[in-house]
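Missing here is one protein chain; the remaining ones are kept as they sit in the complex.
Should a chain be cited, it is by its letter among A, B, C and D, assigned in written order, with residues numbered from 1 in that chain.
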Amino acid sequence: MGMEQAWLIPAIPAVAFVFLLFAGAYLPRRGDFVAILAIGAAFLLLFPVLIDLLDKAEGTDYTAGVKSWEWVQFGDFEINIGFYVDPITIVMLAVVTLVALLVQVYSVAYMHGEPRYGWYFTVMCLFAASMLTLVLADNLLLMYAAWEGVGFCSFLLIGFYWEKRSAAEAAKKAFITTRIGDVGFLIGIIMLWEKAGTFNIQEIIAFAEGGGYDSTYLTAAVLFLFMGAVGKSGQFPLHVWLPDAMEGPTPVSALIHAATMVVAGVYMVARMLPVFEVADAIALDLVMLAGLITVVISSLMGLAATDIKRVIAYSTLNSLGLMFIALGSGSVTAAMLYLFVHGFFKALLFLGAGSVIHATHKQEIDELGGLARKMPTTAITFGIGTLAMIGIIPLSGFWAKDEVLIFAEEEQNLIVYLIILASLVITGLYMARLFIRMFLFESRDPESYSHAHEGGPLITVPLMILGVLAVIGGFVVLDEVGEALGFAGGFGQFVLEAGHPHEYEFHADTAIISTVLAAGGAALGWFLWQGRAETATRVRETFAPIAALFANRFYIDELYQFLINRVVLTLSAIVSWFDRNVVNDTGVDGSAGLTYFTGFELKFLQTGKIPNYALAISAGIIVLALVMIATQV
Amino acid sequence: MTYEEVIFYVVAAVAVAGALGVVTARNVVHSAVFLILALMAVAAVYVLLASEFLAIVQVLVYGGAVTILILFAMMLTRVRDQAGPVDGPQRPFAAFAAAAFMTTAIIVALETDWRGNSTEEATVVDINAIGNALFTTWAIPFEIASLVLIVALIGSTVLARGEEGEG
Amino acid sequence: MPDSTSLDWELLAPEYILAAWAALVISADIFWGRLSKEQLGWFAALGFVIAGGVSLIWWDDSRQFGELADINDYTTIFRVFFCGIGAFACIISAKYVSERLLHPGEYYGLILVAVVGANGMAAAHELLTAYISLELMSFSLYVLTSYAKFDLRSNEAGLKYMLLGAFSSAIFLYGIGLMYGATGTTQYAGMSEVLSGDIEDIEWSVYLGLAMMIGGLGFKVAAVPFHMYTPDAYEGAPIPITALISALSKAAAMAFFLKLFTQAFIPLIDDWRYFIAALAVLTMALGNLVALQQRNIKRLFAYSSIGQVGYLLVGIAALSQDSASAIVLHMIGYVVTNLAAFTCIILYYNWTSKEEIYEYKGLAERAPYLALCMTIALFSLAGMPLFAGFATKFVLFQAAANEDMLWLAGVASFFSFVSLYYYLVVIREMYLGEPEERTRFRTPVLEYTALTVLTAGVFLMGLYPKPVFDIVEDGTESIFAGVEVDGGDGGAVLSEP
Amino acid sequence: MEYVLLALVLIPVLVCPLFMLLPSQYPQLTRYVAALTGGVLFGLSLLVFVVYQFDGGAGLRYELQWDWLENVGFLGENGITFYLGVDGIGAPLVLLNGVVILAAVFVSWNITHRTKDFFVLLFLLVSGVYGVFVSQDLFFFFFWYEVAVLPMYLLIAVWGSSSHFGTFTRTKEYGAMKLTMMLVAGSVLIFIGIFALFVEAGAGTFDMTEIRRVGEEGGIDEDFQKWCFPLFMVGFGVLAGMWPLHTWSPDGHVAAPTGVSMLHAGVLMKLGAFGILRVGIMLLPEGADFWAPVLMTLGVTGALYGAVSALTQTDLKYMVGYSSVSHMGYVLMGLASMNEIGVNGAVLQMFAHGVMTALMFTNVGAVYDQAHIRDMTQFGGLAKQMPRHSAFFTIAGLSSLGLPGLAGFVAEFHIFVGVFKAGYWWAGGLGILAAAITATYILRMLARAYFGPANEKWADLKEMRIGEQFSAALLIAMILFMGLWPMPFIDRISQTVETIPGIN
Partner (left out) sequence: MIPIENFLVLSAVLFSLGMYGVLARRNAVLILMSVELMLQAVVINFISFAVYLHPEAFTGVIFAVFVIVIAAAEVGLALAIVLRVFRNRQISNVDEADLMKW
């Protein structure tokens, strides 16, 4: 049992899915335990794989485990179903399986009594299977397949409450938006294949580094690939679907739209980073730029959002932006580190929010408040998550953010750096706002407040576990911790930086700056939103237009809506009009009508009068004779 | 210009005149009379072509039967009382077509260098030979022609005869 | 000098039988009262069967009657074919005549005589005989067309047919005259002998004569612009006679046309093929286009038959032995199909006295089998597979294409596509229209049997034409004996025997 | 075994008279016979597909050659032969036909008006389709091609349905007539092409293998190929729904009864593409090479055009109809790529589109039978009353928008790869874009009609009939089969495609 058997990790949930799909309805509890067991097994399988990887590793060069089957083969064209294990994979696997397991457990309580309870777990299994395949895929095509698969699951789960029009629409929006990105992804894949003749990621990387691609061609190809990442990871300008995706059940948001699926884009770029680096610099700059813009707008929008899940969603966008900035600065380590810890604290935040919603059935920030007294566990864990998110030392978020900042400082120019710093303040601001408005001071909705209460262990235990992870998760950067866990060293020793290990050193200045800024943001938040939040209201009133701008998400959704309604649908209307009136009625029916009309005209030659007939005959004869003589004599 | 030619031109003139009368006369009966004239002239032409036998047939069949038949028909169909002009509206086209054809036919007749015995001489065909040929060489046409006559006979009786209950 | 030897009269036995049978039928009508009018029709049909059977005696035989006609496979095929047409015509007439016409005896007699004429046209290899036979057939048809004495349209049809027929035969005769003057003979073989030589000096009269003969024949086969009488004659004539004209006179004229142009005029093929092609195009175009506009089923079939003539002319324009066989094949297929269609029309008319297309609505409800056969016939005429039309058209057009007449074949297939529309219109009425009342019609056994036989023929020709094709090949071989056509540019010479 | 193809072609024909003999007062009996026949055909098709083994040459198997017309006229030693044989391209399509007919019979279970006639015509159609797929003789190829068109008019005009829109109406007669006329118009061009080809090949035979041999020996002049190929391209293109000659397809499908739409969109449209491949590309490779860019352009245009105009269709069937146009556009793209991958993809897409569009029509029919309208804006939340139906429809939709794991993806992916390989970047990109648009209208339809708040007006709708469920299950099985394990299809197809001249 080692890396060669890694394929079992996705296989088990897949089997569970098929089983539940057909047998689920007949099982006790709709077979939720099957789902949990499956994902649990996957989680456990992670360790032998990891151990195997570490055993095979000498120091910090890791020999990846590979296993692949032939799926399509003819001529010199072949597609494989292959699995590939290396450190990045492990990190991702860890996040996915662990968070998934916790979320599943949590769901048992949270989704209790839902209609389609079984269906939820069935789809969850499918999601786990696809997501794990995506992580383990050794070739772009399999990755793409899994990529679409997780997209489809997210479609199903966002639309879980499909009786709600808004849910149905959100699901549609999410699928189509990501799909637009996938157009680019597929084009990119085919472009890479077209020259390299293979879909295998490692071979493509080798081919690229061997200079097999003409650089502009390669740049185009990777940018197309990046389109896929942009769509999946909700980067600007395709970020619009993620906030709406919160229509889904909260555990789903926690798992899919915070911890796992949305980071698939980051993961993919991280995998392909060598290729990006071979391409023109513009490629990575664009990656960074996309991240940057996302960071800015998401934090501003988060400031104005009032739905607690949406606020968290914006924070997710924010984090994803930071990851892309890291990637854009050429650092896999930072990105993966952030990805790793982000999985925990963001899931934590969502599950916390979920527990609140579960308790109060409210998710409008203005209808909550003072819940800390009613549900301490949730409050504490949520607070931890918030701090981690803001990046207060020594919580996990801090270390990751620190890495990113360091790289940004090194790689990018000052403006970028400053912008990031600014975004930290705002993040602190609205995260603090979120926490304060939810848990502190007195409730603004006594009715729901009155019967709010802490959820059962199924809810609190996952929260606590995640809370712990959110606290300590960041320490993996430290060599000591890594060695203690049996790794070669800290995170940088494991997730290598373009092949060679990356030593973590602590930059006191950066640490101080960032912490101070973040804390400052939080403090400012306290100042604004304490008590009845009159200050905040006043501020909002003074800057009403800007507030409106943020609240309306910079009108980007409206813009897209306008484009879709006015441009796309109009175009379609024009085309179908053209099809009916020009191609069909004019072209087809027209020619038919013309023939028919010719017949109508011709029939009047038949006057019914003998002399005319005779004239026709003689005319025929004469013409025939004259022409014949003229031509032949 | 031998005297035969003189005769020919006279006869031809008469024939053409008769024909013209047939197709142009305002009064229908007149054109019938013109027809008789034309037919007789043509009979004379046959004589000039040294086929007296045919001339006789012509006189008997046409001068006798056909014209009488036609006159009867006119009487029965009271052609006189028919309203409107004798000629149809497409007369000019008719004239044009006829003229065109006439020119063509005449040119053809003159342009062609007819093969045959060089002596521009009408050979007399012996009547016995004709009769002989009719019953031997041309047996099928002869018999079929008889069928044609029968058909015409039956046909005209069936069609023309009044049925009971018909005015 | 045509030799007056070798007049073996027995060669003409079928014609004599037919003529005699005509007399028999007429007198039976007069003197034998117990014979009902319908039985009279069947009796006449019997005569056709006998005559057809007798003419089979000379199968695979090549004999000549004097210098006038030859009795070979070509003749035999057409004799049998015409007799078949006559027989079916009589059978499907029986009820119609007994209910709607006077003088049934003469009626059947004339049909018999008409077939005699048709046989003559196919048999003759000499213009006088051919011409007289032509007139014989035409005369009978003139009479039969106006046979419904008190039906104004019938009279009018007769008048038009008769007068124009006379006019066109005058033209035809003038043409013959010129041709005779130029070549000195009326024998096909003799003519082609002269024409294959140097005709510098006589070409004027040859070409005028040719043009006028084409005109005269064009009238008989109803080629545009000589077709004018066709729709009116078809519409006016009693329906069985419409069927007879569309089958017999077309087939006979085409047999004559084919034989004449093969044996006499093939040396000039490069001079006339393009004119025939032009006629073909005109004919197909006008026939099919105007057919789109028709409301009366008989008139529709008139125009569709004009269109069919166009296809046949395509074959003539690309004359070669292949296309000759193709022509005959297509003609047989077309005639069988047409007879089937007309059987349906007559039956429907016998029941309801209706002949407008929209009046066929709901036929499928009231007489499914009839509607089915009608549909089959119509699809076959439109050249749809499983049925005769597809196979024969395919062969015909391919033959044309082989003679470098691909464009013509293309035009032809285009118009056969146009024709599909108006056949579909009839089908639509039959299957989609709502019948006034839903009562089934009672099925007349004999007519249905005939219909079934004809439909079976349609299927046979469509699914396995080989046997028919082989026979036809023998026939065309016998008229092409001694004539050799090299395909491609179509130039033709008379090979020395 | 060589008689299996004969059976496939003849059983449907021979069952027709049997239907006529059945007493018309027991429609149920007719249905059982139909179902039985469908089952037999499906079994035989499956047999053909499963046991097909490529064995060198052009990959023809189970050949059966009977003289039909030879040594007469212009026809040589084996002039026109009744020549059956299936190659790796034909085999999947034969299977497709078997699947769809079986499904169609069950879907047509509720035909009450003139049941007998309906099944007679239906099976006539089927025999025509089988004939085209297995005929190796040009004459019979065309013969069966026309046979397949023959019954369409009546099938649509008698059992179809008219659809009314605010501004205009499309009667079933109109749809039927337009469909028939346009298809026959196309076959006029094919007709001409065949004549020309026969003359050019000068082998005195219509045997395609023979003609192909002549061509490979250079007996078919290149200029000839260049002017002759368009005849086939356009002629067959009409039936393949090639833009801009596609307009018969939406109207025709909409007017037709469900079972017929399934066969027509599912199988009959494939005849067109199959013809381009079998006659156009196989016999005239150089001409095909010359015209490939044009075909590619038309294919892409069709793919985009169909998808875009499907976006605003409110009538479910029109949406499906236009999506057919779009997907057949992919097939043409695949053919035009003229390389092994692309052509493989084209054939795969023929199969994939066949099953999924049949599935779509099954579902549309199921809801139309009850609601008697097809306007998706009138519906809402149907998933409540008809969960299975919705699931099936969703699967069909997902397959057609190319979700991996379903048939559509496998096919489309091969096509795109082939197109890129052939160097048509723009075409490939636009094609993938069209796939995204497909996703848009499919999801729009699902969100509109099947999800969202349930519309009380349709509270009384019931789940689709069990027969329809069976058909849907069968089709879905095929979709999954090809989507998850395409190799059985691909090695049959690719081995044959390799042998095609001009395919690199």
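Just so we're on the same page, a residue touches a chain if its C-beta (ideal position, glycine included) is under 8 Å from a C-beta of that chain, and two chains touch if they have at least 3 such contacts.
All figures in this text were calculated on a predicted structure; none of them were measured in a lab.
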Partner chains on view for the chain not depicted: A, B, C
Residue of C:V25, C:A69, C:I111 or C:L128 touching the missing chain in the full complex: C:L128
Of C:S55, C:N72, C:N119 or C:S146, the one touching the omitted chain in the full complex: C:S146
Missing-partner contacts on subunit C, residue numbers: 1-2, 128, 131-132, 135, 139, 142-143, 146, 149-150, 152-153, 155-160, 162-163, 166-167, 169-171, 173-174, 176-178, 180-181, 184-186, 231-232, 235-236, 293, 299
Hidden partner interface residues of subunit A, rising order: 603-604, 606-611, 614-615, 618
Footprint left on subunit B by the chain that the document does not show: 2, 4-5, 8, 12, 15-16, 19-20, 22-23, 28, 31-32, 35, 38-39, 42, 45-46, 48-51, 54, 57-58, 61-62, 65-66, 69-70, 72-74, 76-79, 82, 84-88, 90-91, 93-95, 97-99, 101-102, 105-106, 108-110, 114-117, 120-125, 129-130, 133-134, 138, 141, 145, 148-149, 151-153, 155-157, 159-160, 162, 166
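Keep in mind that, in the parts below, only the chains that are shown with their structure count from here on.
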Chain pair showing more contacts of the two, C-D and A-D: A-D
For subunit A paired with subunit C, centre-to-centre distance based on mean C-alpha positions, whole Å: 78
Two or more partner chains touched - positions in subunit D: 181
Interface hub residues of subunit C, defined as touching at least two other chains: 203-204, 208
Interface residues, subunit C side, partner subunit B - complex: 2-4, 7, 9, 12, 19, 26, 65-69, 102-103, 106, 109-110, 113, 116-117, 120, 124, 128-129, 132-133, 135-136, 139-140, 142-143, 146-147, 149-150, 158, 178, 181-182, 184, 201-205, 208
List of subunit B residues in touch with subunit C within their complex: 104-105, 107-109, 111-116, 132-133, 136-141, 144-145, 147-148, 150-152, 154-155, 158-159, 163, 166
List of subunit A residues in touch with subunit C within their complex: 595-596, 598-600, 602-603, 605-606, 608, 610, 612-614, 616-621, 624-625, 627-629, 631-633
